[in-house]
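Just one protein chain is left out here, and the rest sit where they should.
Chain nomenclature is as follows: A, B and C, assigned in order of appearance, with residue numbering initiated at 1 for each chain independently.
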Amino acid sequence: MVNVGVLGATGMVGQRFIQLLDNHPDFEITSLAASSRSAGKRYEDSTNWYLDDEMPKSVKDMIVVETDPKAMDSDVDIVFSSLPSEFAEKVERDFAKDFVVASNASANRMKKNIPLVIPEVNPQFLDMIEFQQKENNWDGFIVTNPNCSTIALTLTLKPIIDNFNIKSVRVSTMQAVSGAGYNGVPSMAIVDNILPYIGEEEEKMESETLHLLGSFDGNEVINADFKLSASCHRVPVIDGHTESVFIELDDEFEIDDVKDNMANFKALPQELNLFSAPENPVIVKDEMDRPQPRMDRNASNGMSVSVGRLRKDQYFDNSFKYVLVGHNTIRGAAGASLLNAELINDIIL
Amino acid sequence: MVNVGVLGATGMVGQRFIQLLDNHPDFEITSLAASSRSAGKRYEDSTNWYLDDEMPKSVKDMIVVETDPKAMDSDVDIVFSSLPSEFAEKVERDFAKDFVVASNASANRMKKNIPLVIPEVNPQFLDMIEFQQKENNWDGFIVTNPNCSTIALTLTLKPIIDNFNIKSVRVSTMQAVSGAGYNGVPSMAIVDNILPYIGEEEEKMESETLHLLGSFDGNEVINADFKLSASCHRVPVIDGHTESVFIELDDEFEIDDVKDNMANFKALPQELNLFSAPENPVIVKDEMDRPQPRMDRNASNGMSVSVGRLRKDQYFDNSFKYVLVGHNTIRGAAGASLLNAELINDIIL
Amino acid sequence: MVNVGVLGATGMVGQRFIQLLDNHPDFEITSLAASSRSAGKRYEDSTNWYLDDEMPKSVKDMIVVETDPKAMDSDVDIVFSSLPSEFAEKVERDFAKDFVVASNASANRMKKNIPLVIPEVNPQFLDMIEFQQKENNWDGFIVTNPNCSTIALTLTLKPIIDNFNIKSVRVSTMQAVSGAGYNGVPSMAIVDNILPYIGEEEEKMESETLHLLGSFDGNEVINADFKLSASCHRVPVIDGHTESVFIELDDEFEIDDVKDNMANFKALPQELNLFSAPENPVIVKDEMDRPQPRMDRNASNGMSVSVGRLRKDQYFDNSFKYVLVGHNTIRGAAGASLLNAELINDIIL
Partner (left out) sequence: MVNVGVLGATGMVGQRFIQLLDNHPDFEITSLAASSRSAGKRYEDSTNWYLDDEMPKSVKDMIVVETDPKAMDSDVDIVFSSLPSEFAEKVERDFAKDFVVASNASANRMKKNIPLVIPEVNPQFLDMIEFQQKENNWDGFIVTNPNCSTIALTLTLKPIIDNFNIKSVRVSTMQAVSGAGYNGVPSMAIVDNILPYIGEEEEKMESETLHLLGSFDGNEVINADFKLSASCHRVPVIDGHTESVFIELDDEFEIDDVKDNMANFKALPQELNLFSAPENPVIVKDEMDRPQPRMDRNASNGMSVSVGRLRKDQYFDNSFKYVLVGHNTIRGAAGASLLNAELINDIIL
């Protein structure tokens, strides 16, 4: 068993880490770190547990430690980070001296030699790790995963870009409130309402997606060569981001080819049979009225993205559109870091 | 005063007609028609009133009549129709022999010589009326308004197409449940959820919008010459459709020019000072997080469309995007028919 | 294995039956019956599956049969009924000639010699079965479970009445929309709203609760001897009924005694270790802000009722109050019938 720690353990994504790591065959939580307010207390006493499932018994009595590499058990190999952005950059670098840091925070994404990875999409970016360690003289390293709405979109674009020339992508999102954290969206703001703005979300979706679908030439990442535009909105849904996607290809195509490529898409995590890897990263629904967030967010324990309403545009050439649903705090956050860690554990550690 | 009747008076759009006609300076309700189940009863006794405002006192004691031209008071000049699609086609034609029919039903929209009109967009389509009357040998005629989501979109496209060459439009909607009628969307389907499909909605949005922004050459309508794609979704909002719009122009542009053209847009209803015409058909919001359906649906008594987040695309040439909110049962339904009737009353009757 | 059938298999409670029976150690579904519209089709083709969990593979290809004893496999022993009230009375009697009918329908509840049973509360009412069979000359029999809101309340009253003299109970409910069936509550009626009326619900809660906590003297049921009043309301919650309960006892008491009696309550299903029996029928929460429907409805797979905010009244003598949450379509419907069937299978069949 690999011993792991969780940074930001009391928060919403921290709780998802704990939930997903419970009964994990390869990883065992031995350290939980949080802010000074929680440090020194039992985990159960320091945490307002948000998830519908019960808090795993194994963590209730663990004593929360400070968010400091010295406070971490020395036998820990991997730390999962759901630290707030403002602290994450420095703290994760401190941890990377000695630990593998699998981070869901945005602060170190897109930094030179820090791989931003979705295991099904760009595992080759892990080649950056060697450069990262040399440059910083670290024993550990940092690997990051993208923003929640980016992950769901990119997983569905991967089987398309592998088989067709994408000219442009436009995406309009309908995002769940859990994406903003527990206190992020007041009920007064969202009951019987929609918020048409999520800070920095569109910028992240646009830049991260082109980066993930790009290539790493041993020195830097060359972005994918298509145009992309995102418009992001918050809706009264607890969990599960829905995205409406418009795609333009360079060439003629059959819609059934797109569908088959999505439905049959498998990649490295499936080959390696990683524990958290879904059998199908993308599930294609045939029903007219699917995917729906409440019905489809938990597909493959929240690790698959569901796609539906795949259809050609009647007025545009070489164009089609679809709707996707992905679980934002599982596949889009904690599950993303976990799958990164499983991949690293399998092929690097 | 012009005497008016309402067909489908007990339904949700019928109730909006009654609400909007209460205290109208030019129109007075003298007949309310509904199905046989309601006919013969007092309006108050036959109606499950859905609106937050109280039922106007003036209609409570009116006796509901059958949906039949013979049952209508002979001194009625205009009938407003919110009939179900399956009956509307024939019944509206029966009424058109003697009455002006201002219809919100979809059945007769897009039929040859039946004008589909938004007064601020294509009042010249009313020229079809003469052909319609001759062809059918009618004393009255039918004028229709578009689908709720079409109206909001088209009102914002009009000041753009008047000033720029539109190459393409993609729109993703987040539509209120009232658009489906009172029993249209079960709560089990929409609480903590989104429905990614609305029957025929995308087809209507695409065809109606190109039609409305096209031209009438005295014989037929030539569609506007740009490409259009719609993806339609239902969200847990009572009233107010939100739409996320991506626009591509042929040429370079300044975003402030787009904004100014929208904000300063005025048209015939404003010139004629029609009673239900909003001062500004399009209101441009500067706040980062607007428009929102609960906050903006009632702008100008529900007759203005609010636009916000007007911004250039970073990766696309000559492209921008914005979010709009319009009240689907006022500007998008009853208010649309009413403004059509006010225009006709002013320039034709 | 006991072969079982489901009547009303395509409906919401029918789907819960199928979900709960999937992988059951003692029961195996061999017949699914529904209306003529569905009969003859594959189950998957005839059903709009409502539950978040996927439809079990075992039923997808089963051919739905008519709701008729002759259409049922002859090797079926038990049929679960979630038939609409208007058909249930007669149809269940037809089935009872040859089958054990475990019914969630209200039509035959409270009929003479038809036991209305919660296994933890009044298993002795099963003594009625002998009289029922003799009277009707049936080989099978009918056993019913109470209304969803009654079950949750009564489970919490049982450990109280076993240990104290209850003088009066007043209960105000906040009930989930699933209790009305899939199309029961339009979204227009409940978004940003509460409905203060549920047809016949208060009458059922009052009469059924006094009946269940009463005694069967071999001839008729003597109601429990306390006063009871219910006020029932619908709230925008998908699953899980919340009830606010005010209790008056005859005598002085310690609140911790009430708490201990609830928390330690075990009964026959726990002794017999029935498969669907929760370890604790009543779970007492200490947190200030629990129970909550979204957090607690799935306790013990939806079979436990969660109680919280147990506190004395400051102005009333011998009085206390609490809040409960129970899953209305599991413990309150399909799970209730299933536990009845498990009890019967264990002690009668």
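FYI, a contact is a pair of C-beta atoms (placed from the backbone, for glycine too) under 8 Å apart; a residue touches a chain by one contact, two chains touch by 3 or more.
Please read these numbers as outputs of a predicted model, since none were measured by experiment.
Although it is not drawn, the missing chain touches A, B, C when the whole complex is taken into account. Contact with the undisplayed chain is limited, among C:69, C:186 or C:236, to C:236. If you put the hidden chain back, the residue from A:189, A:282 or A:303 that touches it is A:189. Residue A:236 is the one among A:69, A:236 or A:326 that touches the chain missing from this view. Seen across the whole complex, the unshown chain contacts chain A at 12, 50, 177-178, 182-192, 236-238.
Within the complete assembly, residues 168, 170, 172, 174, 192-197, 206, 210, 227-229, 231, 233, 235-238, 242, 244, 246, 288-295, 308-309, 313-316, 319, 321, 323 of chain C touch the chain that is not shown.
With the whole complex as reference, residues 52-53, 191-192, 238, 294-295, 298 of chain B touch the missing chain.
In this section, only the chains that are shown with their structure count from here on.
By C-beta contact pairs, the most connected chain pair is A-B. Averaging Cα atoms per chain gives one point for each, and the point farthest from that of chain C is the centre of B. If you lay the C-alpha trace of chain B over that of chain C, the rotation comes to 180 degrees, to the nearest 5. Where the sister copies chain A and chain C meet, the same residue numbers recur on both sides for over half of the interface positions. Averaged C-alpha coordinates put the centre of chain A at 40 Å from the centre of chain C. In whole angstrom, the spacing between the mean C-alpha positions of chain B and chain C is 47.
In chain B, the residues that reach two or more other chains under the touch definition are 192, 236-238.
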